[in-house]
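Heads up, one of the protein chains got dropped from this complex, but the rest are sitting where they should.
Chains: A and B, in written order; residue numbering restarts at 1 for each.
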Amino acid sequence: MIAFLIKRIANAAFVMLAVALLAFIIFRFFGDPVEMMVNEQATQADRAELRERLGLNDGLITQYTRFVTNAVQGEFGISYRNQQDVMVLIKDRFPATFDLVLVATVISLVVGIPLGVITAIYRESPIANALQLGSIVGVSLPSFVVGILLILAFSVSLGWLPAFGRGETVDIGWWSTGLLTPSGRRALVLPSISLATFQITLVMRLVRAEMLETLRADYIKFARARGVPTSRVQWRHALRNCLMPVITLTGMQIGNLIAFALVTETVFQWPGMGMLFIQAVTFVDIPVMAAYLMIVAFIFVALNTVVDVTYAWVDPRLRDDTARAGGANG
Amino acid sequence: MQIRHVLLATAAIAGLAGTAQAENVLKWGANRDIGSLDPYSYGDSFTINVLNHVYEGLVRYNEDLKIEPALAESWEIMDDQVTWRFKLREGVTFHNGNPFTAEDVVASLTRVSDDTSPLKGNLPAYVSSEVVDDHTVDITLNGTYPLLLNDLTNIHIFDEEWMTENDSLLPTDIGGGVEGFATYNANGTGPFIVESRQPDAKTVFVVNPDWWDEPQHNLDRIELTPVNSAATRVAALLSGEINFTNDAPVQDLPRLAAAPNVEVLEGVDLRTVMVGFPFREKLTTGEDNPFTDNRVREALYKAIDLDLIHEKVMRGKSRIAGATVAPPIPGYVPELDELPGFDPDAAKALLEEAGVPEGLEFEFSCISDGLVNEEQFCQAIASMWSRVGLAPKLDVAPRAVQSPKRTNGKTDVYILGWATLPMLDAYSPLLQIFHTKEGNSGVFNWGGWSFPELDALVQQAGMELDLDKRLSLETEALKIVKDQNIMIPLHQQPMAWAVTDDVTEMPLFPDNKPRLWFAQVAE
Partner (left out) sequence: MQNTATATATDATLLPVKPSRYARLRDSDLWFSFRSHPSAIFAAVLLAFVALTAFLAPFIAPQNPYDLSALVLWNSEIPPIWNTDGQMPFVLGTDTQGRDILSAILYGSRISLIIGFASVLLALSVGLTLGLIAGYFGGWIDNVIMRVGDVLLSMPFILIAILITAIASASLPTSLKDVLAAPILIFAIAVPSWVQYARTVRASAMVEAKKEYVQAAKLIRVKSWRIMLNHILPNCMTPIMVAATLNFGLAILSEATLSFLGVGMPPDQPSLGTLIRIGNQYLFSGLWWIIVFPSIQLCLIVLSVNMIGDWLRDALNPKLR
């Protein structure tokens, strides 16, 4: 187990180093940092001096090492656009994205699990077929179209819910959350539904597949034979059995949700990390792009590693790498 | 209505800010964010306009856009004609409680005219300044200069002590690898104090109870939120999430005007939208540059159907322009406003005469977060030019991406809007755009042209203290601009603000600058 743990962590570290290399290449070679920083009146001498001061004349390996060392300490430099420390910018924005991803995850579980169970239990019934079709529609609707439709319906036509922003937030130290105020909660509704649409179908399909599998298992048949009420078998015993894969999926999908939040955040002008990234992209603000890439990859890799290790701890057979072909992102 | 709960994890801190009930809040949805809290770190009029609520100049424009005293109470020109003496207002304090003195003025002027300051072009005649006593300052210029007061309206005064404490006596030096303190902290004398700022998300201002002037507003709080998407801005206004926007999309004005709770404020901006041409030897494609030939520039002018753009893209809200400055700007005369007339056949003939090859490719640079409907009229113009046999390549990107390309001459034809701010005089575009690029002149001469005759007129106007003589010199220079088609004017753009019905007073100014110290909201 220890060996496996070390191996997984070493693997994660290697992946992060490679991502850092990618971020470094973007940072160093696309959009010359000097050209981005100086104003037009700067002389050739100014530029050369800045180049020296930023260490751009050092060997590439030295520069990469410095980049990684700084990144580990959370130093990604100064945003070209806002002239602020990139890490401060991201720290300000992360809670907004977190709120969104958290609520979307909860919605996907609360809605997805019952729908999955229903489609499995009433297999081939009209309801189940309709839900199955609905789930295909769910994965086919682009999330930005869903967002626009929600805005049109609930904020413009009905005027029930806000179309943009976070509403009022509560500060707890440097963290902030909209979950503790009425206006903050109202503001969360539409964006989190739009972010959750895809995830709901994912959870629903997984639960359905697992349920179908489980309902065929011997112990379920045995329980039924013993006279345990059908609904109790289905909702308690069978469902409990397929929660583990659902939790795994949810854990692994959080990274994807964070990344995908950037679409939702753009539609709803949600002041989170994703909007920061999209703005950085349009303004070619390379330090912010590099930092966002590293942070999202880190969350992604960390979650996957935790899930892997937990699984291996639960089920020793999985301590073999080949069993994990397919991956989380797929 | 807006109750801001602040839970502090560390109870010891006494910063339990603002739990007062029933505050008067102006929720301002702008189309973009300010670049920084340091007005000197970013040469951009929107940033300066917003920060004018926090920082003030020695003089300011009043409601009729006439200059009136602000931090300076009076001024006189000394006998040498190049030194101006300002008597400063007494009893003014900065937001941190420091008194406002002559030291602050000198330090601020030194800072803004520093070589690394992006705003040094806004104070072109400045040489030095000197403390006479605590409330008197002498400013020395490089010659007789008529427009110093106009310039000073937008030179914001910082606290010298605060800048020294925070190592901010120079404009932000991003090359140093440390962010400047002033880019995210502010300490002015103005009617509002910065409470908090999250770039691109929210900047909050609260009223300054110790403001030296009698407040004409009743605001307690301004929340500035950038809402980039025009549609979202409209939705937010309709649902009351914001109650003011200084950029209501012109295509949505009928819808906004029809809404019972929204009022639209419309006018024509002083900003003139113009097309600029490259005067370098080669185009960015490496081909020979035909635009140095006035016939080609004229052809491009004649190929544009200004009426159509006015009617369709600007929804009839713009003012079609023949002159490069708007009518209210001193230096304008109606003769400058003549239009060439839309004539694609004549345009084709001119292009042929000048030997421009059919299907000539050139880059046409527009800004996506720039002027009113810029992306749309750029597409329309590109389509009109392609119909006279040219092949413009439209390049639309945000300002921050286009600006460096333009200043480095890496673009061909481009769009520029100029409102003559803060000078409100034709001298502003003549000096900053049309003059040859040298020193403080021609900073926005992106095409790289040089017309010595025009330069001479501009320099003469810059020394002329007699108003009529100066204006006739300026008019003469503008005529050269027009005859040579150095830039071709399209229109003065419409400006449209919108407020919800809980905003009872919001004066609209032709310079399109929100002055929220005149705003009132329903109690």
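FYI, a residue touches a chain if its C-beta (ideal position, glycine included) is under 8 Å from a C-beta of that chain, and two chains touch if they have at least 3 such contacts.
Quantities reported herein were computed from a predicted structural model and do not represent experimental measurements.
K.L.:
Tell me which of A:S194, A:T214, A:N256 or A:Q269 is the one touching the absent chain.
P.N.:
A:N256
K.L.:
Among B:M78, B:V127 or B:L308, which residue is in touch with the absent chain?
P.N.:
B:L308
K.L.:
Touch as defined at the start, partner being the missing chain; which of A:Q63, A:N241, A:T282 or A:T310 qualifies?
P.N.:
With A:Q63, A:N241, A:T282 or A:T310 as choices, the missing chain is touched by A:T282.
K.L.:
Among B:T83, B:N166, B:N294 or B:Q379, which residue is in contact with the omitted chain in the full complex?
P.N.:
Of the candidates B:T83, B:N166, B:N294 or B:Q379, B:Q379 is in touch with the missing chain.
K.L.:
Give me the chain B residues in contact with the hidden chain, please.
P.N.:
Residues touching the hidden chain, for chain B, are 229-231, 234-235, 238, 249, 251-252, 254-255, 284-285, 305, 308-309, 312-313, 361, 363, 375-376, 379-380, 382-383, 386-387, 392-396, 401.
K.L.:
In the complete complex, which positions of chain A touch the hidden chain?
P.N.:
Counting only chain A, the missing chain is touched by 11, 14-16, 18-19, 22, 26, 30-31, 133, 136-137, 139-145, 148, 151-152, 156, 198, 202, 205-206, 209, 253, 255-256, 258-260, 262-263, 266, 277-278, 281-282, 284, 289, 293, 296-297, 300-301, 304, 322, 325-330.
As a convention for this text, only the chains that are shown with their structure count from here on.
K.L.:
Report, in whole Å, the distance between the mean C-alpha point of chain A and the mean C-alpha point of chain B.
P.N.:
For chain A versus chain B, the centre distance works out to 40 Å.
K.L.:
Going by the contact rule set out above, which residues of chain B touch chain A in the complex?
P.N.:
Touching chain A: residues 2-10, 35-36, 41, 115-116, 118, 172, 174-180, 183-184, 198-202, 225, 227-229, 232, 235-236, 238-239, 241, 368, 397-398, 400-401, 404, 407-408 of chain B.
K.L.:
Report the residues of chain A in contact with chain B in the complex, numbered from low to high.
P.N.:
So the residues of chain A in touch with chain B come to 35-41, 46, 50, 53-54, 77-78, 80-85, 89, 92-93, 96, 151, 155-156, 159, 162-165, 168, 170-173, 180-181, 268-269, 271, 275-276, 279, 282-284.
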